[in-house]
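Complex shown without one protein chain; remaining protein chains in place.
Let's look at subunit A:
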Amino acid sequence: MRVKFTVNGREQQADDVWEGESLLYVLRERMGLPGSKNACEQGECGSCTVRLDGVPVCSCLVAAGQAEGREIVTVEGLADYAEQRAQHGGCATGACGAGTSVDAAQRWQAKPAGADGQTGEQVKLSPIQRAFIDAGAVQCGFCTPGLLVAADELLERNAQPSDADIREALSGNLCRCTGYEKILDAVRLAAARGDAQTTGTGA
């Protein structure tokens, strides 16, 4: 069968797709986008997480046919996606708030929800890829693409996540190398930088 969809802002088409081929397989093997990872292909590890019409999904559990006519964002498109989002108010690149150190971010605390009148729409851009590198959240990196997509979506929804929020949002993404602490640091760092950008009180 033929499947048409938009991947990272570009119209794509795949021919001769088998019924039962997953979106993950089509992205990796037919589109040449192997950024989304194949660690379990059972929906258990989150390494294959992509945004499907904005919603994070395990692309290994989505039949390619289900993606017909829909919008997909993979880790390869994350920077562009973040930039687009930034144009609606926020930070466009990792440069913003880059003065916040990991140490400062470790001490950073989420403000109580709604304290400064922020709503879900006024999301801050999160320089999440930069933060993963800076915080040392990447070891083998196999879990990283899925975590980035999930963490970016978390920060889009909730610019001030508490540690418990971060843990809850990333609980579907396994990482075998890091012990997660530095992944928490990375998300805190991205949040703190976003925070520094808006409030002008960077550490």
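We adopt the following convention: a residue touches a chain if its C-beta (ideal position, glycine included) is under 8 Å from a C-beta of that chain, and two chains touch if they have at least 3 such contacts; residues count from 1.
We take it that contacts and distances are computed from a predicted model.
Novice: Among "Xanthine dehydrogenase subunit D", "DNA-binding response regulator", "FeoA family protein" or "Uracil phosphoribosyltransferase", go ahead and choose the protein name stored in UniProt for the chain not displayed.
Specialist: Per the UniProt record, the undisplayed chain of the complex is "Xanthine dehydrogenase subunit D".
Novice: Touching the hidden chain in the complete assembly: which of A:145, A:161 or A:194 does that?
Specialist: A:145
Novice: Pick out the residues on subunit A that sit against the missing chain.
Specialist: Missing-chain contacts on subunit A: residues 18, 20-21, 28-29, 32-42, 44-45, 47, 74-76, 78-79, 129, 132-134, 136, 138-145, 148, 164, 166-168, 170-184.
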